[in-house]
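Partial complex: the chains shown occupy the same locations as in the complete assembly.
Chain naming follows the written order as A, B and C, and within any one chain the residues start at number 1.
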Amino acid sequence: MHASSDPLIVATDVSWRVGYRWIVRQVSTTVSAGEVLLLVGGNGTGKTSLIRLVAGLVRPTKGAIQRRAEVGMVAHHTMLYDALTAHENLAFVARLHGVDPARPVELLNRMGLAKAIDQRIATFSRGMLQRLAIARALLHEPRVLLLDEPLSGLDDAGSRVVVGLLEELRDQGCAVVIATHQLVELLDVATDIGFMAAGKMVEHAPVAGRDAGQVVNRYRALLEEGQ
Amino acid sequence: MTRRDKALQLARRGGIVTGLAIAGLVGVYIRALVYTPIERFQGPAQKIFYVHAPVAWASLLAFAVCGLLSLAYLFMRDRRVDLLAVSSAEVGVALSVAMLTTGPIWGKPIWGTWWTWDARLTSTLFLFLLFVGYLVLRGALSDLEVRARYSAAVGVMALVLVPFIHVTVYWFRTLHPAPVVMKPESPSLPGVMLTTLLISIAVFTLLYIGFLMLRYALAVLEDVKLEEAAHELS
Amino acid sequence: MTWRGAVAIARKDLAIEWRTKTAFMSSLVFAVLVLAVLFFARDATAVSAFDMAPGVLWVTFTFAGMLGLNRAFLVERENRSLDGLRLSPATPTAIFLGKVAGNIVFVGVVELVSLPLFVLFYDVAIWRQVPLLIGVIAMATVAFVAVGTLLSAMVVRTRFSEVMLPVLLLPFLVPPIVSAVQLTWRILADRPLAEMTGWLSLLGSFDIVFFILSLLLFDAIITE
């Protein structure tokens, strides 16, 4: 691991307000090459908002964010074109990024979409869309990955493929931020865990040395508090 | 006999009917060019008449059949009725294209204009566009059953709409004389021309039936192909 | 049962429009803009504004109305809420009537607000004839909305509703719009009622026939 030597995401005192409400409050964090930060927290605590801020899709009301490498993102929306096939969608992204045209097929196979490669995605099932969205995010081999509920809608096989990929990417020196509610599945791949509550990152700690049960209990306790 | 054999048989028969109709068309034209006198005012241009008028009739027939089959579909919900209706619509659109191209070719020398907004032309134009819309709507719906139902609804609506458009445009026109050289109202035809025209109408009706059989057979074959492909999967 | 559903749906649609008013204000501004653009998009030496006025009025209403109509079902498509309606005990008739009522109010208000502007721009003010004109507008609007509601329920299933609705709808608008234009210029020119009965009855029968037809066909569209 390359940890901490090479910070790829630096967020300093980031806050974001819509109307009179602060949705993200003074979040400061650094994610370095080889680190995987798991964002957990209750519904509506600002995980998605934070990820969009980090991606640069919204501008923080206060504070600043630095991204020191290209970004790949899985969002709640797939960012895909319904009228195109799976392959055409990825081919477009490949052209945009100037990536090897063979890469889409490679990734589609990896994500288990080989059979649906020339199917229009308007007819895809939810899980198939999620797989394609993940392929889209990884296509240009970005060193910063922002994944908002990447396992959502995936079957067990799909989840394991994604976890496997994430392990590889971490070891290759990517900086990864994952917002999720399925922390048990993702705990192994994580190096850090950030608990969100009411827009604040109330705790931010390395995973090493804590077992799954401990983390889950802490998460539940924080959820209870939030209620 | 399997569905496929039946469809193939129908296609063969449709081919024969179409062949007969085309032979008839050749006959009509021999008659028109050799035995029917050249019209006094319009000259040779009038010969296109023997295509134009019958093809107009055949396309209206095709649309009417589609409308009636659409109505039938809504009660019977039988896929075959839907396939027959769309076949008729497609043949109708093709025939209208022929009508809408022969019309202006003729109209230019005769009326001195490519197009005039009289009741008949206009209602047919709207009808044509409506059925293009019908086909476009079908193309945009993927579920076969939904596609059949929705297009049937449009077919029925179109059937009811035509008389309204006709009356509307007719009133719009007749109350104010149109600035065209000659009004496209039906002139009385001399006997020989009338006979030729009637034969031609019969021939084009036959042509429509032939096309319809062919198109329907094709639709059934496609349907069979889909079903067979599907069976391979299960 | 049918009434309860229809009222709930119409109320909900109007609440949505009332909530933001963006769509309403936009439609209104749109109507005014079309009035203005049509005013300028003519060869002023050949065509006087007054002569063009009836046509302009109806072209404006048609396009503004089409915008409104499209919205009514886009709202149901956003999160596939139409599925929710179809699963509910609301009958197809209730859904149709609810949607038609909501649309008539929306389109009607846009029309009534832009009418005075039209009178102003095109200088056709004959206030005495206003009740008659409003009657014609009402009749044409009913025809428009009934057919439009049916068709928009269909095209909303495709990814192309905003382009397909006008394509399917415009042919159906020929009788009502032409009647309305004919009636409008007669009204503005202060012609005797006798000259209008023909067009009035055409418009009236179109209303009746297509309202009923749309209502009946809607059932086939909405139930699986």
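One rule holds in what follows: a contact is a pair of C-beta atoms (placed from the backbone, for glycine too) under 8 Å apart; a residue touches a chain by one contact, two chains touch by 3 or more.
In this text the structure is predicted, and so the values were computed from the model without any measurement.
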{"item": "Subunit counts for every protein chain kind in the full complex", "value": "A x2, B x1, C x2"}
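Criterion: only the chains that are shown with their structure count from here on.
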{"item": "Overall pattern in which the protein chains touch one another (line/ring/star/complete/other)", "value": "line"}
{"item": "Most centrally placed chain, judged by C-alpha centres", "value": "C"}
{"item": "Chain whose mean Cα position lies farthest from chain B", "value": "A"}
{"item": "Centre-to-centre distance between chain C and chain B (centres being mean Cα positions), rounded to whole Å", "value": "32"}
{"item": "Computed distance of Cα centres, chain C from chain A, in Å", "value": "47"}
{"item": "Touching two or more other chains - residues of chain C", "value": "159"}
{"item": "Chain C-facing residues of chain A, complex", "value": "82-83, 122"}
{"item": "Contact set on chain C toward chain A in their complex", "value": "159"}
{"item": "Contacting residues of chain C [partner chain B, same complex]", "value": "147, 150-151, 154-155, 157-160, 164, 167-168, 171-172, 174-175, 178-179, 182, 198-199, 202, 206, 209-210, 213-214, 217, 220-221"}
